[in-house]
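Every protein chain except one is present and positioned as in the full complex.
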Amino acid sequence: MLEVNNLETGYSYLQVLWNVSLKVEQSEVVALIGPNGAGKTTILRSIMGIVKPWKGSVKFLGQDITGRQTHELAKMGLAFVTEDRNLFSGMTVMENLLMGGFTIRSKEKFNKTLDYVLSLFPRLEERKKQYAATMSGGERQMLAIARALMLSPKLLILDEPSMGLSPQNVDIVFDAILKLKSENVTVMLVEQNVNRTLEIADRAYVLENGSIAMEGKGEDMLNDEHIKNMYLGVA
Amino acid sequence: MKMMRNVIRNRGVTLILSVVLIASLLMMGGCGDKGKEADDNVIKIGVIGPFTGPAARVGEEFKGATQMAFEQVGYKVGDYKIELKWIDSESDAEKAARAYEQAIVKDKIDCGFLDWHSWVSVSCMEVAAKYKIPHFFAIGGTEIVNEKYESDPDKYFYWVGKGWPVPEKLSIAYVETLEEAIDKGAWKPRNKKVAIYGVDNDWGRGFATALGDQFEDAGWQVADKEWVALGETEFYPMLKKLKSLDVSVIAGTMSDPPSVSSFIKQSREIGINSLIITDGLGWVGEWYELTGDASNFVIDQIPQWTTPEAKKFSEDFKAKYGFEPGASSGGLCYDLARYMIKVLQTCNEKYDAIDREKLVKIAKEEVMTGKLTFDDGVITKKYQYTPETFPDLVVDKDHYIFPVIQYFDGKAKIIWPEEWKEQDLQIPDSMK
Amino acid sequence: MERKGLVYIRIAEFLKKIGMSPGGALMFVLLAVTPLLLQDEFWTRLLAISLMMGALAMSFDFTAGFININNFGLAAFWGLGGYTSAILAVKLGISPWIGIVVGALAAALLGFLVGILTLRLAGIFASCMTWFVALALMAVTTNWVELTEGSSGLSTPYLIDTVSNLPYFYLILILTIGIYIVLRLVTKSHIGIAFKAIGQDPQAAAASGINITKYKIFNMTLSCALAGLIGGFYAHYVGVLTPNVMHTKNTIEALAICYVGGRGSIWGSIISALILVPAMEFMKGMMELRLVLYGALLILVMLFYPAGLSGLCETFYKFISNKGLFGKMGLLKNVRGQGSSQSSK
Amino acid sequence: MGLLQTKNVTKRFGGLVAVKDVSLNVEEQQIFGLIGPNGAGKTTLLNSISGVYRPEEGKVFFSGQDITPLSADEICHRGIARTFQIVHSFPQMTVLENVMVGAIFGGRKDHENPKTVAKKMLDFVNFPLRHDSLAQDLNTIQLKQLELARALATECDLLLLDEVAAGLTPAELDELSNLIRRIRDSGVTIIMVEHLMKLIMGVCDRIAVLSFGEKIAEGTPQEITENEKVIEAYLGSKAKH
Partner (left out) sequence: MDPSQLLDVIFTGVLRGGLYALMAVGLSLVFGVMNIPNFAHGEFYMFGAYLAFFSYTVFHLGPIASIIVAVAGAFILGVIVEKGLFYTLRKRSKKQWIMNTFLLTLGISIIMQNGAKMAWGATYRGITAFWSGSLKIGSMNIANDRVVGFLIAVLAIVIFWLFLNKTRIGRAIRAVSLDETGSQLVGINLDWIHTLTFGLSCALAGLAGASLLSITPASPVMGIGPLYKSWFVCILVGMGNVGASIWGGFIVGLLETFSYMQFGAGWQDAISLTIIILILVFKPSGLFAKKGVKSVLE
């Protein structure tokens, strides 16, 4: 479904990614893990056209999307929940969701999607009128995911969905991802919470210093010593 | 080596650039002077006006009217060809002085002519005095010019006469008009209270203050004085206040059309039950399009296109430049330009030559003394200076005077002075 | 040969000490002799006014190019200096020479206050604050008729009792050189570094121990004082002063000169004033078209060369030095730059 | 009593408590690590120490003096220098000028020529390029070196490092750990916020762990790696069901 080939990119002089290739298949949950600064976010940003790739290509549904503008990708069905959430803080929850459905023209389809998303996050239904700026971290994350789902995405990309959340909220977020998985939504996930991530991921890539260091099935990696060392720095 | 490099690096390019710059300046300067003095038989007149900037409208009228006047003599006086040099004041004292100096030094003008703003006059007076260039008939009218002249008449007489007298010499006509009407029983005011207003600039303040004093001298009570910002278009609060003061006359001046027309229209909306004097309503040709019938009964003092010559001028101007000239800018300028031509002709006749010195002589001996007058004005009867009135023109019924008029349906009817009168002062029904 | 070089270096060193380059000094010398060569009152006047606008643009650049605040009310400080001096001369009969200094002090005082007002603001907000103060000042000047004669204007005595423009030219030349040297010295010194640091990154500046309050206020005060000083010159040169001198359009003129000259260079302002002011004068015959071209010039500069004239010179210099004598150095830098980013793999 | 102490420091942003009741004690010549997951409040704590923010509650003591109410530049003068997570430089100044800013304004008076100090510091951090390059032409790593040199040029006693290692290669990391040790050896105490565990574990004498604004653990690197709470905070708890 999504294919990244030999991607290299960076910011001004600084090259961040080196020859990264990865694949996401239909209805898969693929995790991308690795220590901070390894370039995970940069991969996502270059898939989404926010960072322009220097070399290599990105293919989505068989089409070459390298260097396309972000909003076009969104229309093609790529939804991206960023690390910063990028919510519209001065808008209400409902308006944020409305914006999420910006590309949907048909009222009927829109309502259907909205009902579906609200059924996933009943909490948002209660807070419809609340401003995004006044919500707690967990609620904001939920809203960010919900807004992305309003696109009815073919592929949902999540960047650190549990960042800064309290344990209860982390549970809620992971439950939501599990639910999406059960409904055959394709998900690409970047996470710090390695254990939880690997538990739900079908496959995972480990990124170290800008290139792919390991690739494998989620459960295989779960008990890998190398990963633990990498994170805690025990040599 | 390193130091040398630093030295060069330290804006080495500045050097190159500045050499180029200075060289080009020198070249431009050199070119400018060539061929300027070749032709002896050309008289160059520098016309100061606000050709660009906020008062560009006046500048356009200056240009058109002056051209029309000189076209009539084919830009020729005697054997002399006349060349007009437009000096753009940009309504700015410094820029005007600089432009004037340029015209004197570079274009070698023989004399100057016109000007609109008093502050421009003041700064250019200095330049005229410095180069001993006679400058005729500037319209910048307020006190500050007279003060400057009086501070050193020997130095500043090169600023030969103002085309517009200090405001109080004109404003008195309003009081006289009303007093005459009251004396003759044409109007019985319910009280002798007047409210004064003026646009907040040199002109407005000077005019309105003088008018207030003149009303007081005639036994009126000045109930209120208001200053209005230039460009203001919102008069409801002020008009309501005036209405509540129950004055029988509201008198003053505003110079910019948006303000004037708004003021008149709003005074009707409020239902002001007073006679309204608005000096300057008719200054621009299109006043009636802006104001409409709200201007009925409004009193103004403005030269009219009364004589056939005047009407012809106005029509010719409109045909030529596409807009109607204002009598007190375009019209007055036309008269003054022809006065200027007369000065040149006199000079030519008397000395058989025209140049700067001779024009100064003419100015001193003929114009300032009142010998050389201009009698075929389209605006007013006679333009004349006397040593007593200088730098102002003689202002009276036989000389320079603007008729007081009252507007009806976009037409002005002269109501004062007696000799020109077309009808008596009319009082709206509600005030009878 | 050796000695000649030595003398040159000595002179260069001395000039450097007072903040001038040999090129700059030569330019001023050339400027000083130009009126003598031309013997033309109009040119003298034009050059004097160009220098005055250049000096005004320099004091604008001193804030805009360093602490990154566009003093959008500069004309009001200019006018304040002029009015203070003029009022002292007219009402109290104080000599304009003293008046000009007092005027500069008055402008400095107001600059100090505005500096405090804009302390918590940055960018366009600080600019608007200075602008509002300027508009208020202009309104006061217009309306305080007893003191300023309002919009009729104030007739001011002349600084030098002469009909020639030459003394004024030399006075403003000396003032401009003085202002140039002061500004160059300040900006070349540690204080200038502090200004630049504050303008480019206030947070890092504070973390490096720079007292932002102190330097910002100092900058505003000095810049306004210089504007006031030039205002005093203006008042006693032109002979009449109306509240219009405080009009925003005069600030825009200084701003345009400064931006076309290149922000943060100081010298760019003088060069661009010496080009723009005469150019505008010679285009006068074109009426409105001239101003349209002026606007277009601003747009073109902003679109294609925001660094302005001085930036153009820098690029030009770099181009020459890359091609010529110092080419190796330039190349070396590039190679090294690439090398290190390669090494991060 | 250590060189720097924070006592019950709390910093709020609106309703969000970014740092909650944190007390630290950093001894002289220590390298003190501050770790925790993203959004744990590490940078906020650094900012509260260096005077960018003023904490709502609690106090910060430096050399026994209360520095809580001081502004950023005053704190710098007292001898605390810092680097930023997102590099702050003066883009239109040369490298040398950038560092000189620290030497001129940060240092206590009567020191040597700022230019000399700046050059020394640039050499100290092994800055690879010409000193007259403009800061805007540098890459992130060079900018970090530049910022470090600028901080050191203030002749500080305490250096706060905020994620200096992000984006470095392993070789560069080794170099960085050496550099940090060398800085310590020159008599400067260091507090570093860092994600890269390898680095933190390698160089730090003591480590404090923040999670959700609270300090959840403190100790030597060894103690930290074995702490259950820390592992949970980092790798996340395993699903309870």
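Each chain carries a letter (A, B, C and D) given by its place in the written order, and its residues are counted from 1.
Simple rule for what comes next: a residue touches a chain if its C-beta (ideal position, glycine included) is under 8 Å from a C-beta of that chain, and two chains touch if they have at least 3 such contacts.
For clarity, every value in this text was computed on a predicted model and none was experimentally measured.
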item: Chains on display which the left-out chain touches in the complete complex; value: A, B, C
item: Which of A:Ala38, A:Ala74, A:Leu120 or A:Met142 contacts the chain that the document leaves out; value: A:Ala74
item: Among B:Gly46, B:Gly59 or B:Gly140, the residue in touch with the chain that has been omitted; value: B:Gly59
item: Per the touch definition above, residue among B:Gly74, B:Gly271 or B:Pro387 touching the missing chain; value: B:Gly271
item: Full-complex contact with the absent chain, from A:Asn86, A:Asn111, A:Ser136 or A:Asn223; value: A:Asn86
item: Hidden-chain contact residue, picked from the options B:Thr142, B:Ser171 or B:Thr291; value: B:Thr291
item: Residues of subunit B in contact with the chain not shown; value: 52, 54, 56-57, 59-60, 200, 226-229, 231-234, 236-238, 240-241, 244, 257-258, 261-262, 265-266, 269-271, 284-286, 289-294, 322-323
item: Absent chain, residues of subunit A that touch it; value: 48, 50, 69-71, 74-75, 79-80, 82, 84-91, 95, 98-100, 102-103, 133, 147-148, 150-151
item: Hidden partner interface residues of subunit C, rising order; value: 70, 117, 120-125, 128-129, 132-133, 135-136, 139-140, 142-143, 202, 252, 255-256, 259, 287-289, 291-292, 294-299, 301-304, 306
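Just so we're on the same page, only the chains that are shown with their structure count from here on.
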item: Interchain contact steps from subunit B to subunit C (minimum; 1 if touching); value: 1
item: Chains linked by the largest number of contacting C-beta pairs; value: B-C
item: Chain occupying the most central position, where position means C-alpha average; value: C
item: Whole-Å separation of chain centres (CA-atom averages), subunit A against subunit C; value: 53
item: Between subunit B and subunit D, centroid-to-centroid distance (C-alpha), Å; value: 73
item: Two or more partner chains touched - positions in subunit D; value: 139, 141, 167-169
item: Multi-partner residues of subunit C (each touching 2 or more other chains); value: 337, 341, 344-345
item: Touch list for subunit D against partner subunit C, complex; value: 50-52, 71-73, 76-77, 81-82, 84, 88-93, 97, 100-102, 104-107, 114, 128-130, 133, 137, 139, 141-142, 147, 150-151, 154, 167-169, 172
item: Complex contact set, residues of subunit C against subunit D; value: 190, 193-194, 196-197, 200-201, 203-212, 264, 329, 332-333, 336-337, 340-341, 343-345
item: Contacting residues of subunit B [partner subunit C, same complex]; value: 3-5, 7, 9-19, 21-22, 25-26, 28-29, 33, 51-52, 86, 88, 91-94, 97-99, 101-102, 104-106, 118-119, 122-123, 126, 129-131, 142-144, 147-148, 151, 200-202, 205-206, 227
